[in-house]
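Can you read through this structure? Questions will come right after.
With one protein chain held back, the other chains of the complex are shown just where they sit.
Right, chain A next:
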Amino acid sequence: MARNIQSLERAAAMLRLLAGGERRLGLSDIASSLGLAKGTAHGILRTLQHEGFVEQDEASGRYQLGAELLRLGTTYLDVHELRARALVWTDDLARSSGESVYLGVLHQQGVLIVHHVFRPDDSRQVLEIGAMQPLHSTALGKVLAAYDPVAHSEALDSSRKAFTDRTVCAPEEFEHLLDLTRARGYAADLEETWEGVASIAAPIHDRRRMPVGAVGIAGAVERLCRDGEPRPELVAAVRDCARAVSRDLGAARF
């Protein structure tokens, strides 16, 4: 059997101790119950408190279980909540980029579009909320596959159809693309799904730094790219938008 990590075992023991009844415990109670030095116990408690698993009563200084434990069981973020939080930022992205904006989440083996802002010209456009896009070839899909382990395995398990001759299908090449996505903090799709269409997307994180979705722009490749690369100012605008939505969801600045 591999050696277990001692501090995690001690943290688990603390949580069990605090869950033992409707009570708050002081630092010395906790330390003596678990046979730990006060300094050691305090270090672990502070870490747990920082993560929200433990709360300290201001008046008495005693510890109790934190609200974060309750939230662990219900981790998922309602997609309509995500849309409501993203509304102003995605409008602004459409306005500054001049392109249509999409917000996508993982759904079964693909990307479900949960929000769509029209390209700000006067052309006729159809609302694409509820549409599905492929995971392996679109910018939204690649971001989800790069950051969300579930999306990652879905993308690897899928057949990864070649939509154009630019679609990346081979597993090693695909993994390399995801590494690149994580390193750069965004993904691009240069005519890999539709001829003539490019897209750029970045990840949205929630307050627990979990990837909950992706936001991006899509449009004519001539407008989105220069010299075969996504235009840096558009990449910056997409990433700014993703960061703003993440901040609204309570994620720490990054």
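Descriptive notes on the structure:
Basically, a contact is a pair of C-beta atoms (placed from the backbone, for glycine too) under 8 Å apart; a residue touches a chain by one contact, two chains touch by 3 or more; residues count from 1.
Note that in this section contacts and distances are computed from a predicted model.
In the listed set "Glutamyl-tRNA(Gln) amidotransferase subunit A", "ABC transporter ATP-binding protein", "Sarcosine oxidase, gamma subunit family" or "Glycerol kinase", the entry agreeing with the UniProt name of the missing subunit chain is "Glycerol kinase". One of A:Arg16, A:Arg95, A:Arg166 or A:Arg184 touches the chain omitted from the figure, and that residue is A:Arg95.
The chain omitted from view is touched by exactly one of A:His80, A:Lys161, A:Arg182 or A:Arg209, namely A:His80. Although one chain is not shown, part of chain A still touches it, namely residues 78-81, 83-84, 87-88, 91-92, 94-98, 115-118, 120, 122, 125, 127, 129, 231, 233-234, 237.
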